[in-house]
Structure formats: C-alpha cells, structure tokens
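Note that one protein chain of the assembly has been removed; the remaining protein chains are unaltered in position.
Each chain gets a letter, A, B and C, in the order it is written, and its residues are counted from 1.
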Amino acid sequence: MALEATHGNQMNPQKVYEQFEDIDQQNESYLVGMWSFLITEIMFFGVLIFCYTLYRWQYQPSFYAMSKLLDMKMGTINTIILLTSSFTMVLAVHYAQIQRRAAQLYALLFTILCAFGFLIVKYFEYSHKFHVNLFPNPTFVWPALDNPALTASVPEPVAKMFFSLYFAMTGLHGIHVVVGILLLGALSYLVWKKSTLVEDFMVTEMIGLYWHFVDLVWIFLFPLFYLMPK
Amino acid sequence: MSKTLDKKHPNNSHQEEVNYITVDYTMKSWFITKDHKRIGMLYLATVLVFFFVGSVAAGFVRFELTSPTGQILESETFNRMFTAHGVVMIFFFLLIAIPAVLGNFFLPLMLGARDLAFPKLNLLSYYLYLGGGLFGVVALVSGGVDTGWTFYTPLSSMYSNSQVVLTITAAFITGFSSIATAVNFIVTIHKMRAPGLTWFRLPLFVWAHYATSIIILLGTPVVAITLALVAVERLFHIGVFSPEYGGDPVLFQHMFWFYSHPAVYIMILPAMGVVSEIIACFARNRVFGYEFIAASSLAIGGLGFLVWGHHMFASGESYFQAAFFSLMTSLVAIPSAIKVFNWAATLYKGMIYLTTPMAYAIGFLGLFVIGGLTGLYCSNLGVDVHLTGTYFIVAHFHYVMVGGTIMALLAGIHFWWPKMTGRMYPEIWGKIGMLVIFSGFHMTFMPQFILGFLGMPRRYHYYHFAPEFQAYNVFSTAGAGVLAIGFMIPVVYLLLSLKHGAKAPANPWNAKGLEWEKTDRVPITHNFREIPVVTEEAYNYSIDDEPPIEAKYTKFGAVMEEKS
Amino acid sequence: MSNNHSEGHSHVIPIPVYFRTYLQLLVLMFLTVAVAVLAESNPSLREMSYLNNFVAMAIATTKAMLVVWIFMGVKYSSNLTKFYAFFGFVWFSMMFLVYLDYAFRKDEINTGWSHVPANALPRAKGIPGS
Partner (left out) sequence: MKELKFSPTQATEYATRHDVLFYALTALVVLFTVLVGVAVLYLMIKYRASNKNVDRTKRIHHHLGIEIAWTVIPTILALIIFFWGLLLFKEVKTPDKDSSDIYVIGKQWMWQFQHPNGIRENNELHVPVGRPVKITMISQDVIHSLYIPQFRVQFYTLPGRYTSMHFTPNVVGKFNIFCSMHCGADHSKMGGYIHVLSPSDYTKWLENGGNRFSKNSESMIKSGLKTFAKNGCSNCHGGADTYRAPSLHGLIGRKRKMNDGRVVIADEAYIRESILTPYNNVVEGYEQIMPVYDLSEGEVLELVEYIKSLSRAPSMFEENEKVYKNTRNHVKNISNSGEINLEMRVDSGVSQSSVQQVQHVSEQN
C-alpha cells in the first residue's frame, strides 16, 4: 500500500488542456470548480433544510407525531447503502489513480448497484405513502391509517406540510441519485470501453465528489426525518 | 512595455489578419465555439434581443399610464406587460449583461489567460441561458405571467391563472447559466492569472467580477429552489409557502429576497468595475484608493446578503428583524459611497479626456449617486413604511439598475468596442447618444420619485381616483420616449461601425492593462501570442502617456494609419 | 506537457484509510440510531428532547465532516479548496437570520389557514349541548 501511495502517479496519462499551463493548475482548477459548484448545491438543499427546521420549530409536536409514520428501518438501510456506495466510490477513485481499470470498473458497478438499491428502498417507501394517500394532493386523506390518536394531535395542514417537506427534500435528493446513476453509468461504460476520455482520473474524482455530496445530504436528511426526538 | 506591437508594425488594412473573428466564418464555428470572446459576442447579441423585448413591454406600460383609466390594454394584459418587463429585464438582461458579455470577453484577457478555465462549461452556460430565454419567450407567447417578477405567494402559487410554471422554469434554467459562469470566473481568477499578476495588481474589473461570482454562487441556488417550490406547489400540491399547508407566505419573501437583494449587487458590482477601468484610463491617473475600492466590492458582496429584510418592513416581520435589517442596509451604503468618492478623487490632478466611454462613465456617476442615495429612504424604517410598494421604489431601483448597469454596460461597450470588433465609432454620435439617454433617463424617472411620495402604488393600472398623478405619469412617459430614442442611437452607429468604422489600432485609448497592451488589434483565438508577465501595478498611467486617438480619426471611413 | 513528478496533485490514499473511515461512519450511524431508539423507548430520556436533537445533529455533522475530510479528499487538498469546501456550509448558516423574524413575532403569531377543509377536521357541531 505504501508503495502505491508514493508511486501511484508514475504513469500519469493526464492531458493538459490548452488554456492551462500545467497539470497541477488544471487539477486544482477542477477541484475548486467542483467545490464551488457544490457550494451552490449546499445552498440548494440549504433552503429546504432551513424551511424544514423553521416549520419543525413551529409545529414540533405534530412533526414528531408525523415522523412516526416514516419507516426508520428503511431509512437506516438506505443510510447503510449510501455509506457503502461512498466507500466503493473512493475505491473507484483510488483505482483510477493507480490505473487499475478493471478494479475501477467493478467498484463503479458496485456503486451503481448501491444507488439502485437505494432507489428500490425509496420506491417501497414512496409507494407505501402513495398507497395510504399521504401525498399532499387534493385527495390527501386525513386522518390516515385509522389512527385516531394521530388525528387528534396533528391538524391536516401540518400533516400536509410535513409530507410536502418530506417529498420535496427526499425527492430532490432522489433526483440527485438518479443523476448520479446516469453519470456513473456513463463513466463505467467509458471505462469498460477503455475510452481515452476517462484516462484522466480527475473525471472519476469529480463524479466521486458529486456522489459523496449526495451521500452527505442523506446523512442530514436521515436524522432530520427518521430519527426525530420528541 | 509601453509600446504595442502594432505601432511598430502598422497594419496593412488590405491584408487579412487572423483573429478570433476571422479565424472561421461559418455559422457552425460560432455556435460550437469554445472561445470566450466569441461566446461573449453571442451573449451580447442575445441580451440585446431580450433588452428589446423588455423595452417594448416597458413602452406598453408607460403608454398605458398616460391616462388615468388606461389607454388600450385590459388590466390583465397590463399586469402581464409589467411582469414581462420585470422578468425579461432582470432575469434575461440585467443579471447577465455585464458579467456574461464584458466579463466573458475581458476577464481572461485581463488575467493573461488563454481562455476561461472551463471553455465547454462556458458554452454550456450560454446554451442554458438561451434555453431559459426560449422558455421565457414561450411563456410570454403562451399568455404571459401576471404575478410581477417577484412571484409573491400565494398569488403565484394558488391564485394566478398565468404561465407561472413556465416562467419559473425559464428563470431556473437561466440561474444555472449564471452559476456556470460564476464557477468559471472564480476558478479562472484564482488559478489562471498570468505570472506576476498578484491579487493587488488585478484590475478592479476583475475584483468586481470576483465578488459578483461569489454572490451568484451563494444566492442563485436559493432563489432557484424557492421558485421551484412555487412551481411544484402549483403542479403537485407540495407546498411550503402556502397558508393552506400551514406555511407562511412571508417565508417565501425571505427566501426570495435572500437572493434577490444580493442580485442587485450582481447587477451593479460589475458596472462599478467597468467604471473604475474607464475613469482611470481617461483621467490618466491611477485609481485613488485601489485597495479600498477592491475591498468595498467584497464588502458589498458580503453585506449584501445581510440586508434582504428591508423589502419586508411593512410585511409584519418582527420589530427586531426590521431594525437589524434597516441597520445593515444603512451600512451597505457606505462601501458604495467609498467607491464614488474614490472615483471622484481619481480625477484630481488627472489628464482628463472626455471621450464617449468617459462621458458614459460620468453619466453613470450622475445616475448612480442619486440611485444609491435614494436607497437611504428605502433602508429607513420610518420613511419606508410610507414609500414601500410605491413608485418611489420603482424610481429608486431604475436609477440603480438602468442608471447604473445600463450606463456602465454602454460605457464598457464603447470603451472596448475597438478591441471587440476592431472598429471605431464616431465620437460625436457617441456623445450625443449619451446626452439623450442621460436626459431621457432623468425625465422618465425623476417624476416617479414624486409620484411615489404622493402615494401612487406600483403596478397600478388605473388612477382615476387620484388625478394629481397624471401630470407626472405623462411627463414620465414622454421621458421614456426620449430614452427609447437615446438607446437607438448607439445601436445604429455601433452596427454601422462594423462596416464603415475606421479600423482601430490595438490600443486606441493608450490604456493600460493586458487586454490592451499585450494582444493583437483584435485578439487571436487563444488571446496572447505568448503568456505575458506582469511587472507593474494596475493603472500605471502617467500624464506623459500618449493621448487617446483624436475624434477626427473616428469618423466613419477614416483611416487610422494616419496617426502613426 | 504532462509532468510526472508533481507534488501537489493525485494523492493516492491507501485503502485502509478509506476502510477505517467507512467503519467509523457505520459506527456513528448505528450510534445515532441507537440513541434515537433508546430515547424513544425510555420515557425519562424522551423529556430531554433538545439533548436528543443535539446528539443526532452532532453525529450527523461528524459524519459529514468525515465524508468531506477523507472521502472527498479535502484533507489532502490545497488551502484554496479547503476554503471553498467550508465556505458553503458557513454561508448557509446566514439563512438562519430569518429566525430573527419568527422568534420575535410576539404579537403576530404565524397561524394556519382559516379555510381548513371542513371534511377533514372534527366538526364543531358534534359538541354536545350546542
């Protein structure tokens, strides 16, 4: 391992584009560019997380009661899946850096597998919510689930608000997961085809940063929605 | 360092030179270009189209208001007109204009870089903008939107019958175009400066764009997701700002202005950068208090995020918050004031040439000072309770946005036109155009201050119940006519100059800066024949510099070589 | 133009470092779930809701830091990248200024909507004696 750590970049195939002077400048540019893009993503989710905290602060007892309608087990499974996918993603970057294409491809495929796993769990969660009509549309049914205690304590507008936020935030996160799958899929295909486009490990690194960010968002969504204390 | 290539080797005007324009003439070469200069020109053409659309809408609004009972439009159409004006002008013109046109074109040139850091991203950002613009046009054609550009809920989310979702999609996509440009600028400024170009040697134009990019980066996603929530609320009934869902419509205003107040600085900061360049050049003087102007750009960028609450003094926000935001708004005026004082001080002991760009820059000062100072009324808790939502506000932000941004855009275009196109325009027409715009502007918006104080609410179609408003409205509309003529003048002579203009030398103003001194007459595709090394401070002007070219050489058909 | 002796880029991090981080993340996740379940089942703990909130968010933040620091490689990047990596998180907190409004709206409490759909709520008519 130590060997790899020191000599990993010896057969560096990185190409320098004409606007850059050298490879350091180029790599650093990509990193700063990607991070400044991630800043916008932080603000993007930030608005929703902020709105969520504000309304939870205002309707804490109701939000607590509503969070019991979410399935903590599924949330936990999804967290494990995403953390694992993050781990395989760094492996992919690692193998890309040391030019081990086959290993990189397997790591990427496993990451995609995890992403699909996440979506499948999400699908079960969503379809359950739709089934019991907890999606805040005009036919929203409240009281739901024949739970009179819940009905007594949570007014319908707040129930709608909770599920609005739930669907908006997990939905936006889900869209990011889908985009991630597309990116990873394209990347795997190119790696599989031994395309010169992806010889540069920075491509994998950038997609990796994006994927970790998706994980990052879930790390916050999970306790906010599923592990809500009273 | 002071002599340019061209002076030693005057151009033979019959010989075709290879530059970024002449390198390829096909349409395709323009539409898939990765050259930041070409993308800048594409942006220029596109923003002008949107400016025209927005102006036509404004014309309808002003014409309608000459009569207390309206002229030709229904109220619903009137609402769609002023919304079209606001949306097009703000989302598709003002936010884009200076950064995407002048910034795109000149940032790499000023930094001594071959291109922006991510040329493909730059092209993508143009197409995002174009796509957003097309959505906007589709929204306009398919009925328009009547909520005002602010999209306040629950009017936009529940009650409006117009194309809110389409318009929001348009703004959303354009937002991503802005973000892409901002990412590009930030990385380029950080990583691609020429050797020797330290932070405190950067032109102030670059500083201003750096601050602007940071604001775009931090603010745009906020408004994007906020507007998206409104669209989602209309489409899927997922609501966060809807009272029906226990939500608070004022929260929308918080989130909206979290971006949209800093957005004002997105419009004005690059304008300030342009003016700094021009004043230094034509006063032949180093900018007074360079560090203070640079720092005030960043201060405006930072403080700009702490003032959004002043849009809601009358909304029933808490007393405490109103006081906080009023205080911060009073303070954000200070960096702007510092800039103005420093520009004025730059003139001291200068060698001042009143060329067209300089005239526009001075016009900018004249309008921006009034626009900025009337901001004090809006920041003030006591006075704003009377003035908010009236024509006073309309006049104030037009002084800042039109007076500030458009005057600076025109100044910048006139300043860099020789570099962008290789042609000169007739000086005399430049100054006439500036005078007409300047006076037309005051005629249009000065009466609106009085209208606002008299209490005419903005976005009103009828005012037959308050006949004292009419005189001012008629006067304002007349001014708008003058303004329209004023905007025609530069468009006409600049377009004509493309064919008939005298060929410009590489550095017609004898200005400092890499974009003037180290490039060809018109820059080549990768800007520099060799990467320049910077050894001196920015704006190293002296009174012994050669003067800018004289007016007689700028007439149509004049031959520039006479000069050397 | 590629140079193969550059210092500043492509830090190849050994896999054990990643694996250790992954395990830490998993442990933290189980910890936060355990705290939540415990707090739920134990009535005396349930009272300390603010503490529970705090623990959950502290663990989430730690996990996020681990991901940013190791997985996203910020630890091994330049100061500039570090700055941009944390700038967003810092600026996001600016949004919480909105609490200045909601926390101090003494006389103007934000309430729900009066037009709550009638069919969805217990009707007042059912009250005996009216």
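Simple rule for what comes next: a contact is a pair of C-beta atoms (placed from the backbone, for glycine too) under 8 Å apart; a residue touches a chain by one contact, two chains touch by 3 or more.
Computed from a prediction, not measured in an experiment: that's the story for all the values here.
*Asks:* For the chain not shown, which residue from B:G131, B:G389 or B:G481 touches it across the whole complex?
*Replies:* Of the listed residues, the one touching the omitted chain is B:G389.
*Asks:* Quick one: which of B:W30, B:Y127, B:Y462 or B:F556 touches the chain that's been left out?
*Replies:* Considering the complete complex, B:Y462 is the one touching the chain left out.
*Asks:* Given that one chain is not shown, which residue among B:L298, B:L327 or B:A551 touches it?
*Replies:* Once the missing chain is taken into account, the touching residue is B:L327.
*Asks:* Which one, B:F92, B:Y152 or B:F185, makes contact with the chain that was left out?
*Replies:* Residue touching the absent chain, from the options given: B:Y152.
*Asks:* Touching the missing chain, which residues of chain B?
*Replies:* Touch set of chain B with respect to the missing chain: 75-76, 79, 146-148, 150, 152, 154-155, 157-161, 233-234, 237, 239, 242-244, 248-250, 283-292, 313-316, 319, 322-323, 326-327, 330-331, 333-334, 337-338, 340-342, 344-345, 347-354, 362, 365-366, 369-370, 373-374, 376-377, 379-386, 388-390, 450, 453-455, 457-463, 465-468, 470-471, 543, 547.
*Asks:* Since one chain has been left out of the picture, which residues of chain A touch it in the full complex?
*Replies:* That gives, for chain A, the contact residues 59-62, 138, 152-155.
Methods note: only the chains that are shown with their structure count from here on.
*Asks:* Go through A-C and A-B and name the pair with more C-beta contacts between its chains.
*Replies:* Between the two chain pairs, A-C has more contacting C-beta pairs.
*Asks:* Go ahead and note the Å separation of the Cα centroids belonging to chain A and chain B.
*Replies:* Distance between chain centres: 36 Å.
*Asks:* In whole angstrom, what separates the CA-based centres of chain A and chain C?
*Replies:* 14
*Asks:* Going by the touch rule set out above, which residues of chain A reach two or more other chains?
*Replies:* 28, 32, 36, 39-41, 43, 46-47, 54, 155, 157-158
*Asks:* Return the residues of chain C touching two or more other chains; collapse runs of consecutive numbers into ranges.
*Replies:* 80, 88, 91, 95, 98, 102, 110, 112-113
*Asks:* Looking at the complex, which residues from chain C come into contact with chain A?
*Replies:* It comes out as residues 1-4, 6, 8-10, 12-16, 18-19, 21-22, 25-26, 29, 32-33, 35-37, 39-40, 46, 49, 52-53, 56-57, 59-60, 63-64, 67-68, 71-73, 77-78, 80-81, 84-85, 87-89, 91-92, 95-96, 98-99, 102, 110, 112-113, 116-117, 120-121.
*Asks:* Show me the residue ranges of chain A that touch chain B in the complex, using the header's touch definition.
*Replies:* For chain A paired with chain B, touching residues are 18-21, 25, 28-29, 32-33, 36-37, 39-41, 43-44, 46-48, 51, 54-55, 59, 136-138, 140, 155, 157-158, 160-161, 163-165, 167-168, 172.
*Asks:* Which residues, counting only chain A, touch chain C once they are in their complex?
*Replies:* Touching chain C from chain A are residues 1-2, 4-5, 8-16, 22-24, 27-28, 31-32, 35-36, 38-43, 46-47, 50, 54, 57-58, 60, 72, 76, 79-80, 83-84, 86-87, 89-91, 94, 97-98, 142, 155-158, 201, 205, 208-209, 212-213, 215-216, 219-220, 222-223, 226-227, 229-230.
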